[in-house]
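Every protein chain but one is kept in place in this view of the complex.
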Amino acid sequence: MGATGMVGQKYIALLEKHPWFDVSYLAASERSAGKSYKEAVANRWHMDKDIPANVRDLMVENARDIKKGEDCDFVFSALDSKTAKELEEKYAEVGIPVVSNASAHRHTDDVPMIIPEINPDHADIIPIQQKNRGWEKGFIVVKPNCSVQSYMAPLHALLQEGYNVEELIITTLQAVSGAGHPGVSSWDVIDNMIPYISGEEKKSELEPLKIWGKIGDGKFEYAEKPKVSAHCNRIAVLDGHTACVSVKFDKKPEKDEIIRIWRAFTAEPQRLRLPTAPEKPIIYRDEPNRPQPRLDRDVDKGMAVTCGRLRECNVFDWRFVGLSHNTVRGAAGGGILNAELLKAKGYL
Amino acid sequence: MGATGMVGQKYIALLEKHPWFDVSYLAASERSAGKSYKEAVANRWHMDKDIPANVRDLMVENARDIKKGEDCDFVFSALDSKTAKELEEKYAEVGIPVVSNASAHRHTDDVPMIIPEINPDHADIIPIQQKNRGWEKGFIVVKPNCSVQSYMAPLHALLQEGYNVEELIITTLQAVSGAGHPGVSSWDVIDNMIPYISGEEKKSELEPLKIWGKIGDGKFEYAEKPKVSAHCNRIAVLDGHTACVSVKFDKKPEKDEIIRIWRAFTAEPQRLRLPTAPEKPIIYRDEPNRPQPRLDRDVDKGMAVTCGRLRECNVFDWRFVGLSHNTVRGAAGGGILNAELLKAKGYL
Amino acid sequence: MGATGMVGQKYIALLEKHPWFDVSYLAASERSAGKSYKEAVANRWHMDKDIPANVRDLMVENARDIKKGEDCDFVFSALDSKTAKELEEKYAEVGIPVVSNASAHRHTDDVPMIIPEINPDHADIIPIQQKNRGWEKGFIVVKPNCSVQSYMAPLHALLQEGYNVEELIITTLQAVSGAGHPGVSSWDVIDNMIPYISGEEKKSELEPLKIWGKIGDGKFEYAEKPKVSAHCNRIAVLDGHTACVSVKFDKKPEKDEIIRIWRAFTAEPQRLRLPTAPEKPIIYRDEPNRPQPRLDRDVDKGMAVTCGRLRECNVFDWRFVGLSHNTVRGAAGGGILNAELLKAKGYL
Partner (left out) sequence: MGATGMVGQKYIALLEKHPWFDVSYLAASERSAGKSYKEAVANRWHMDKDIPANVRDLMVENARDIKKGEDCDFVFSALDSKTAKELEEKYAEVGIPVVSNASAHRHTDDVPMIIPEINPDHADIIPIQQKNRGWEKGFIVVKPNCSVQSYMAPLHALLQEGYNVEELIITTLQAVSGAGHPGVSSWDVIDNMIPYISGEEKKSELEPLKIWGKIGDGKFEYAEKPKVSAHCNRIAVLDGHTACVSVKFDKKPEKDEIIRIWRAFTAEPQRLRLPTAPEKPIIYRDEPNRPQPRLDRDVDKGMAVTCGRLRECNVFDWRFVGLSHNTVRGAAGGGILNAELLKAKGYL
């Protein structure tokens, strides 16, 4: 669903030759419905390889014709938030699990928001969600916003080793692909940057608390810490969100210890050998001027987070720079990894 | 001195038609010496208007031939730091005041580092400096790094009203002109950013403490606060450094109060009606997506700081975005304003 | 009309302090109608200075309410082509002269397409146009497309001296502002160019023939020469269209002769001292790497054409590079100059 947009196209590109999943159903808005995919994206296919052969001639359905989707084992949703609100529950209701990128249900009480390296156990709420709503087979699982990906895994790796994050001040330098296509006007970013992305800072501040929360009495309880303050900026970069992070822990780890923990970090997707999982979820680079979006975003299929510039902070404990590919790890790739996790756990 | 580089060129462009100062002497490295200015900058004049007529045919001297400069009332130094270290004292020694952009003497004990809106009284150390060194007419005055300009004035305006800054976390998005020409390779910033500028973070963290310091026993005593932590990034913008600022005060001002103070702020350069002084040193814009480098850097001849997005910080008290033109307010224009201040105070 | 778009905004910026014309009426689409101009362009004012004070609070009318415009002496039209087709004649019909940027009437038989330095006498068709249509006071005058401006004046200067252009192969590198705002997606031009602008090549090939044509029997007769072939490309430049030109004359002028003719060229707007006219319509630069969009587009208020790199062509006679500011000389500034010409000739 939402197959013709920038993230939808990335899903289709990434799912080519996927060992577990086949694209059998494409849905989009009424405007694209009834056309072959090739026609629906004519002159607006933005990937740097051609449309996969098995998808070129697939008919695009109207996402509102829910019946049409009933043969799918599950659907990925790359819908805009408003349409997602309306449709995702309907798909779940007729028995189709929805693995979503949309923000509509990120803070719905019984919907898990999963980064598989961090909170794979949040999938345990699925039976509760189904019971709450009277759904038998369908359910909704979401992933968080692209802007949080570049620092959540590195901080989680430390948290797991007993270093709890107390305070976090983050400034992001975000790529234009985050706004889709046509998205950001060239007029606005040539010789310019924009110190504002609508809604992005709130998402960056609130989502970590759910991800680090736990399943309480039939719904999620948010973590109380850390306090997060985010400055989100748009810059003239195609792909790859960079975050400058200052962090205060309850107890301050040593520099060597942090780097050791990052480099050793593996989690559920690695243990389960999920096909899209990066071999090493966190790459730490020693060069003083890395990570850089163009050089580091594609590492390990665009699924790893690259960190660098770990140095003491004059105000908090540590500073570092984190980077992740916003339409792969932060969008389509993250959605696919969620689906793989759910498949491995038996939900799909 | 340093007349052929990017900042030197900006000085020459800004001094065209200056009511008080005439360019009568140009010095650069040996490579340019003996050529007319026009020849010396052939194929590397980077300003968007032509070389001023009165400078085109002026002979460029070797900056090391100090005698050649003796007819000047004073010199601007846009030398690189290493050469500045070597030459600025020699010029001062022979009686030529030096108004410098270079970092060489920024932390020299008896050299004032001045932003005229903030610490014009630091010029009072000049007689002490002269006495310390046995100089009669010459002296050295410096300006701080371009990266601190976009938040120092706004914070100082609040400090003056009794809101003392305790902690400061800053992320800058800096323009390529800050590195001069050829400076940053196009390969490094097309579809990319660089999360590192050599030496820049230390400058951003230490210089505010001297600017907010005071003259003690024949030398500067640095302020003890605020604690400053800076992340400095290079992005694909020509001119204009942007800073995302999170700040903690000893007591938290109201939002309206801050904006009122900023909009009302004037200081010594405005009172003295210095020709290069901006009418309003701080512009606050209400639009949610401003300031932006291309739209705001040139306001009031490139000498004002533009602020926006004042909003509460979840970790500290307030967040805002500040922007200033790095080669005008942050370099040549700031140097000229310093010279105007010194002239008005009778030192030149 | 079309006051809120990119070209409309440029008109408003350029007309601030115009000695002859005052902005008294603003019209746009229904969406903006009834709002103050300030509100109508909130968060999409793209100029680098603020909205002129006298326009900020002016009410934007619905361009379809033609009656509302009846107090104007004339209107500028920056409408899109389809709306222009529909509305420009209606304004003319009720007695309001229309000075248009739109392409709708560029090839209408009795509508002059004017570059004031080239074919000011084409205004002589106005009485014929009025007679043809039974209009008393109203009429329509248009300007050609922005892409032809950078080579028409230089070629015309030579043509006037007896060097007739036979064949012309042109490649343009056009700025993103030519597509308005949001116009070209940032995704499409970061680390990229687009070798296609819809409709642009045909315009570039046909419009010169009308401009160099003459008034025949109540309508324009197109020139038979030159044959023109255009390649139009979009690149990541904000403003300023560059053209690489190869030209064959009936007899080949000498290089010195060409440069002499260009530098000496003046025409009707200069003789009439029109306020927006550039002092010298053609600037020739000797540097091997000029003109460049950012360095040369703003020369003489953005109204001059800058040429460079005149050198022999191995296939035709001569090659050169021409550059003009597409939203000033090529759009709003060109429209204003047309209006000034019409005013000076007594039509307004």
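Note that the chains are named A, B and C in the order they appear, and that numbering of residues resets to 1 at the start of each chain.
Just so it is clear, contacts are C-beta pairs under 8 Å (C-beta built on N, C-alpha and C of every residue); 3 or more make two chains touch, one makes a residue touch a chain.
What you see is a predicted model, and the numbers here were worked out from it, not measured in a lab.
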Per the touch definition above, residue among B:Met59, B:Val94 or B:Ile190 touching the missing chain: B:Ile190
Absent-chain contact - pick from A:Glu88, A:Glu167 or A:Asp191: A:Asp191
Touching the absent chain when the full complex is considered, from A:Asp48, A:Asp217 or A:Glu254: A:Asp48
Residues in chain C touching the chain absent from view: 167-169, 171, 173, 188, 191-196, 198, 205, 227-229, 231, 233, 235-238, 242, 244, 246, 288-295, 308-309, 313-316, 319, 321
Touching residues on chain B - with respect to the absent chain: 6, 46, 176-177, 181-191, 236-238
Positions on chain A where the hidden chain makes contact: 42-43, 48, 190-191, 287-289, 294-295, 298
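Keep in mind that, in the parts below, only the chains that are shown with their structure count from here on.
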Taking each chain's C-alpha mean as its centre, the one farthest from chain C: A
Centroid spacing, where centroids are CA-atom means, of chain A and chain C in whole angstrom: 47
For chain A, residues contacting two or more additional chains: 188, 191, 236-238
